[in-house]
Each structure stands twice: as C-alpha cells, then as structure tokens.
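For this view, one protein chain was removed and the others were kept in their places.
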Amino acid sequence: MHPDHYRHTELPPSTEYELYFGPNHPGIEGNYALKARLAGDTVVALEADGGYLHRGFEKLMEQRLWIQNIALVPRICVPDPVPMEETYARAVETLGGLEVPERAQWLRMLVLEMSRLTAHLFYFGGHAATVGLYTNMFWGVSDRDRLLDCFEQLTGARVYHMYITPGGVRRDTPPGFLDSLSEVLDYVEGRLPKFDDLFFDNAVLVRRATGTGTMDQAFAIDYGVTGPNLRATGLAHDLRRDYPYLKYAEVEFDVITETAGDAYARTLVRRGEVIESLRILRQVIDKLRSVPGPIRCPLPNPLAWRIPAGDAYTRTESSKGELAYYIVSDGSAKPWRVHVRGPSQMHAVQTLEALCVGARIEDVAQIMFSLDACPPEVDR
Amino acid sequence: MSIALQLLLMPLAAFLVGLAMVLMMRKVRASVERRIGPPWYQPLFDIYKLFAKDTQISHGVMHDVAIMMVLGGIICVVLFLPVPGMSGLSAKGDLITLLYLMMVPSLGMALGVGQTANPNGSIGIARALTAMAGYEIPFFICVAGAALHYGTTDLNQILTIQQHGGHLEHWGIVQMPLLAVAALFAVHAMLGKEPFEIYVAPAEIATGPMVEMSGKYLGTLFVMQCFQLFTVSVLYTTLFLGGGFSWFTLLLKAFAVVFISVLVTNVYPRYRTDDVLRWQWKWPTGIALLGLGMVMLQIGR
Amino acid sequence: MPDYPIYRDPPEQCRTPDAEERSLWGRTLERIADHCRARSLFVLHYCTGCGAIELPPSMTSRFDLERVGMQPMVTPRQADLLLITGYLSVKTLKRVILTYEQMQGPKYVMGFGSCTINGGMYWNSYATVKRLDQYLPVDMYIAGCMPRPEAIQQAFLQLMEKIDSGRAQNWKEYYRRYDHYLGEQQALFGEQFHTPTDVIGEARHYSLFGPETLGEHTAKLAKYDLYHPGQGAVDALEVKR
Partner (left out) sequence: MSKSLPTPLEGVFRRVPGVRWRQQAERHLRVELSEAENLPALLALLKGEAGYRHLSAISCVDWPDADEFELVYHLDSYTTQVLISAHIRLPAAPGRYVSVSGLYRPAGFFERDIHEMFGVQFEGALDLRPFILTEWGGPPPMRKSFDTEGYVRDHYQWVDYGPEWLAELEKRGGGIVE
C-alpha cells in the first residue's frame, strides 16, 4: 500500500523543528506527552501535555463514601500507592478524631517503607532503561517483585493493597511474615553492591548522568521541587524527620543529601534512601515483634459513617516527594472536596520544561526519569 | 563447486549462521538479565511473521528501492567474503571493494528513511552516519595496517598467509595485536551495540531508522542484521584470527567475536553522539595508529 | 487532481477470497504464518493506564515473556499487539485509535482490567471511556483490577492459541465495519473527527472491503478530502486551544 495521495504539509523554512515525545514513546514515563522544539540536537523549548491519565479522581471521591474512597486513592500513583492511602487515611482520622493504635502505626510505617523500596527499585530500572542499560531494568524489576510478594503475603494484593484504612490497617501480619520479610530485606541489601557495579559506578552512566538536568537549590525551592530531587540539591528536608507522622520520630534514619543537583545526584540520593529504608524497616520489624495491641480503632457502620465538618491538610513523604491531601468535610457521608497535591505536579510540568531547555534530545527522557515524575499524579 | 551454486549457497549459509548469532545474542542477553530467553526458532519465526504481514505500508518508491539496496548491499558483501570451501567472488574483488560495499547498506538506509519523513528516523540516520564517521576511521586504519602487513589486499591470500604452517604465530592477532584490539572496538561500534547504540536508542528517538519500518521492511532489516553479524565477525576472523580451515573453526572464531561484543553490550548504557566520536577517535584510533606504526617498522626492517 | 474512485461501492474483484478458493500452497503458507504470528507477538510499548505497572514484571526476569516470543516494540508500525492497559481517558482514546490505525495487520487488541470492559471503578467518571469494544475491535479481555502477571500470561497464551488456529480475525472487522466504528468515534469526539489514516483506501487495496465499510458516517469524511492536498486532515488531531 502506497499512501501516495497523503497530504504533504508545507511549512516555512526554519532551522528549528518540533518533535513529539509521547504519549506513545518509550522515553516517557507512563502516559504523558512532551512537545519539544529543537534546533539541531538541542531543545529550545519544551511543553508538557498531560491529562492522558485523567480520571477525575477528585470528582469521583466526592461521589463516594468515606470508606469507599480507600479503593480509589492508591490508584492515583501507580508505582508508589501506599503513601496515597496513608495520607488520605490520616486526613480522615484528623477530621474524625480517630486514634490509631500503636501497632497499626508501626504496620503502616512498614508498608510505607516497603512501598518506597519498590518505587526506588523501579526507578533504578527506569532511569537505566532511558540511557540504554536494560539489564538494570530487568534486575530492578525482578528484585522489586520479591517485595511485591511480601506485600501479597501481608495484604493479599501485589500493587493496589488498600491496606491502610482510616483508623488503622486492614489485617495483622500473617505468621512468619516478619521473618520472610527480613530475608527479602537481606537479599535486597545483598543486591546493592551488584547494582553499584552495574549502574551507579558504571563509567558510561556517570558520564551521561553527571551534569544532566542540573538545578541549584534556589531553583529547586523556586519551582516547588520536593523529595529526593530537592535533597539532591543539598537541602536536607524530609517530612518524615521535619514533620514526623506515625512513629517516624522514634526510628533512626539519616536524611540523604547530595549537592550536585544533577541526574546522577538524584540517583545517588535514591540509592541512599534505599539503604535508609532498609534501616527503618529493620527497626520497624523489631518493634512489631514486641508491640502488641489492636490494629484498628472501632469504626461506626462504614455505610453510614459521617465525618464532622472541617478541613485537614496532611502531608507524607512519598518516594517522589511531598504528597498532600486537602480534604474538606461538610459533615455528610461523603467528602465535600478532596484535593490531591502530588509531588510530580511540580516535577513533571514546570520543572521539567525548564530543565530541558538547553538539554540535548538524548537527555530529555533521562531528565524526566531522573525527576521520577509520575504522570498519574499530575493528571489525577 | 560451480560459481553459480556458490552464489546461492554463500548467502544461505551466511543467513543461517547469522540467525544462530542473533539467537546467541538474545540468549546471552537473557542470561545476563537473569531469565531464560527465547526458544531456538525465535529469530526465524520473527522474520517469517514480518514477511507474512497482511498489510504493509510503504512510504514511496525510494523506501522500496532503499530497502532492496540494504539487502542487496549486504548480500554482495557476503559474496566477496571467502569461507571454507567457497570463495565466491573474492578473487574478483579485494578488501577495498569489500569495505566500500559494507557502506552500501547504511547509505541505503539513509535514503529509505529520508522518504518515510519521520523526524525520529532522520535523527537516527544522522546519528548513524555520524557514528559511522566515528568507527570507520579506526577500522580503515586497522584494515590498511593489515593489508600492509600481509602485503596484499586479496582476502584469499591473507588467509593463506595466516594459515601457513597451521600455527598461531602467523595469525594477525599475534603479529599485530594493537590493530586487532582497535579493530575489535570498531567492530563493536559497527554492530551498533551499547555503548555505541545511539542511532537506535529506543528511549530517545524510538528506534530511529526503524521507526516507520513495518512488515517486510522490518523483516528485511532483521535479515540484514543476520548478514551483518556474519560479515563483520567473519571479516574480523579473516583479518586477524586466521580464518578457518573448516566451517567448524571459522564459526568458532566468528561466534567468539560476536560473543565478546554481546557480553560488553549488556552492561553499558549508551554514549551520547559526541562521546561516541570522542571515544572512537581517541582510543581505537590511537591504538590503531600505534599498531600501524609498528607494522610499518616491521616492514621497514 | 487524480480521479480516484473515492466513495463508491467496492468493485467486484476486491472480494476477499474464501479459504476454499485458496490453493493448497497458499493455505499451507498461511497456516505456517499463523503459527509464526502466534509465537512472535511484538507488543506495542504504550502504557495507556495503570495496568502497565504489571507488564514489567511479566516481561522481565521473573515471568519472562520472551520465552513465548513476545517482545516490546516501540512504534506502532513494528507492533502486532496493542495492549490497552486499563482505563482510557477520552484524550488517550484518540491517540489509541491513531496508533491502532498505524499498526499493520494482522493486529490484535487486548483490554486489560475491568475498566476496559465496563468502566470498572471509574464507571461514573466523566473523563474515561466505558467500553473499549465500541471504538476498536478487541480480541481478548483480562478481568481484574489490576490483573496479576499470571492472568496476563494466561491471556497471552489464550490469544496465541486463538491466533494459531486462525480465529483472531477481529482486525478485519475494523475495515469491514469501518462505518460503525467511525460512527462511535464521532459520537464521542464530535462530528468533525477523522484520522489521517486512509482506512477506506486500505480496505480497498487489501480486499478487506465489507458491506459496512462505507455508510452515513464515512460520507461525512468526503468534505475533508483526505485524498488531496488541501485542508484540514490533521487539524482534528491538533489540540483544541
């Protein structure tokens, strides 16, 4: 078939041209599009185009009961769903004045940090794949799968756990779970030197990632960059430490920072966070062995559960940055307004657009992945 | 064996060996990535399926012609490459002819991709030609050095010189190790493997030249890949590893060349375009020049 | 301007030859081709929704779909299988239709998760499409939210079986009933909607013309004059600003 009669578009002569990145493009994380104006190999201007994953979550949540929304929230960010549940649940608890039992708080920290681990392992793979190191992607994803198995053991689901409910968690640890989790953690820790050899110390990767997508601290703060991306510019800000929620005040961990602010620094920060997550998880496991108690506070009939009027703004440090929910209740059985503030809303639009200007076309995908932008968070 | 039969058998043998090399490549990649990998018939099935597509989109005459140029060029190369028992056209042309013919597929790709009018493809071709400028220089120096060393550009004679006495000491890699090393680097880039994979680069330009290729066009490129693996590895074997007395030794050596390349490729990301040139013009070219100097000293003595 | 027979009934010789009319040689080749198609599925690398998160585990080391010949491919031209991984927003659906039309037949569509079947948990969302098969011919659905890698593999194996036995012919429906599909698409995107792909021309060229290829909806395309240089074929794709 020859499309001889297809229309040719005549454009005025120019040294610049437009290139569409996505939505169907392997260099795009998720379903997202970038429209780049290029002069030769250099990006002159970049425009992000979102909304491909828009499902109207905020509207849907106004239509559902407080308890029904537990099923909706994890679906807002696919690679790292647990912080979504935690933030929503904490907002509802703040509004409803619920007291979360101690054991439930430790269990929540457990799943939060496990989710951070899975997200970072996924990130290692994603970042490596954008620069052509596919082996790392295979390793990262298959190691992540071991953690997903632990999730399955604990919650019954691999990806969307819906484990954290307002007032506690859904179920207690099954017998033998903590031991098998410890084994997996040891395994992941044992794998890190291999990732170092393959990925972090790889001369070609260092060459490519150093100086790519560099931002300084002032820029990062200006553009509302949070999380590991902010810490890669040298500002030690971590909500887990600065606004401690759950039992984060009782565990020991370091806030990892780097100063270079480029793609490589962001990767190194995440590598450090994997180690810190392992450290936190081990402390949590120790606590869970000793702390007894109920795993959730008594709830009223969930189908007729009214939350007192008011508003709450809760924030969580997700693997991508500062995740926040603003929830308004008018005293009825459904939320009046839920606003989701995902960290990627800052990273994937304005920051990405600004960082890519002047970058080479080779690096656009790498910059997007190194920011760990999560399009569903932007689109909601 | 009559020349007509040889002209038929040589591409066929090259294709089958190339298929096996593709399979090895995928299997090695799979085991580095800790998985099982495809079954043995996979490369063949892929190609058959692509040719059996019901709808095939062509982007114009040049697209069709170019893809034939790609395949024709690479088959020509095979015909000029002597293998055990079959010397094909190698008596009619020499090393220089071979090197010129080896460029035809890349140029053919450039023509065809231009017609598809996909910006990703154009960027890919620009990158491919740039990378070619990177690896062809060290490769030409290596070939020139080898020709100087052997005192001939006739591949059959080169083989005879190396196989003389059946000892390792006459092999190119023993006589001129620096050139052999430099040529190995260049061969790696020629095969388009990481870290020199810039012109395919799925995450950047969506497989570049292949972006608009569907059905039989992609199938032809798959076939070309088989031929390319064969020609590049056999050429290297012929120049530096003493060729083969029999198919068994030839294949052993050719597979070893591809194997080295495949092992390296799976643990590196890709370089940027400028880094490819910088690297190729620094290391392989430098080593090749040193090797050339040594060859000249040897001859002068 | 060339005088193409644009919107007329298909000529008699464009009829698809029936299986019995084919020669033994042709049938044998087709049988082998079906087997190869089943064992060499190139999957389009397009994450349309959240179901894509379970694809890396199924593709990579743990479940390794390359064992059965599946590979991710990055452009629609190279791919055989389009995975609709979960809910489709209206904005994505437009791109999916374009992508689908760019793929070369035989091509297969697989719907992942409940959202492609009936909207799933987004049943009352204004932004997502409820039923995928209204807009594209679908070969296989996987239920669940989200489907596990085991379910995904099961579905792939079933699809392979279907292809191997020559039953996966849904893609021809798109050409044969183009008017129907275009009508559904226009109902959602507005009367102006059309793609730059010349589906009718392709149907004619490849003998895939059916009684419902042309109809009241395709008649609306006449004014866009897809075949001639001139106005507006790609304009409908431009983002409304």
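Order as written gives the chain letters A, B and C; numbering starts at 1 within each chain.
Note that in this section contacts are C-beta pairs under 8 Å (C-beta built on N, C-alpha and C of every residue); 3 or more make two chains touch, one makes a residue touch a chain.
None of these values were measured; they are calculated from a predicted model.
Across the complete structure, the visible chains that the omitted chain touches are A, C. Which of A:Ala324, A:Cys356 or A:Cys374 touches the hidden chain is settled by the complete complex: it is A:Ala324.
One of C:Arg37, C:Arg77, C:Lys94 or C:Arg148 touches the chain omitted from the figure, and that residue is C:Lys94. Across A:Ile221, A:Val255 or A:Leu299, the residue that sits in touch with the chain not pictured is A:Ile221. Residues of chain C in touch with the missing chain: 90-91, 94, 118-119, 123-127, 129-131, 134, 188-190, 239-241. One chain is missing from the display, and on chain A it is touched by residues 48-51, 54, 56, 58-60, 63, 65, 94, 221-224, 226, 235, 237, 242-243, 303-304, 311-313, 315, 322, 324, 326, 328, 333, 336-337, 339, 341, 345-346, 349-350, 378-379.
The rule we apply is simple: only the chains that are shown with their structure count from here on.
Note on chain placement: the centre of chain B and the centre of chain C lie 37 Å apart, centres being C-alpha means.
Inter-chain centre distance (chain A to chain C, centres taken as mean C-alpha positions): 32 Å.
Annotation: 43 Å between the Cα-based centres of chain A and chain B.
Of all residues in chain C, those that touch two or more other chains are 45, 60-62, 74-75, 202, 206.
Residues of chain A found to touch two or more other chains are 1, 3, 25-26, 138-139, 142. Within the complex formed with chain A, the chain B residues making contact are 29, 32-35, 55-60, 119-120, 123, 194-195, 197-198, 201-206, 266-273, 275. Contact residues of chain C toward chain B in the complex are 29-30, 32-33, 35-37, 39-40, 45, 60-62, 64, 66-67, 69, 74-75, 77-78, 80, 103-106, 202, 206. Chain A meets chain B in the complex at residues 1-4, 17, 19, 25-27, 41, 128-135, 138-139, 142, 198, 202, 204-205, 207-208, 360-366.
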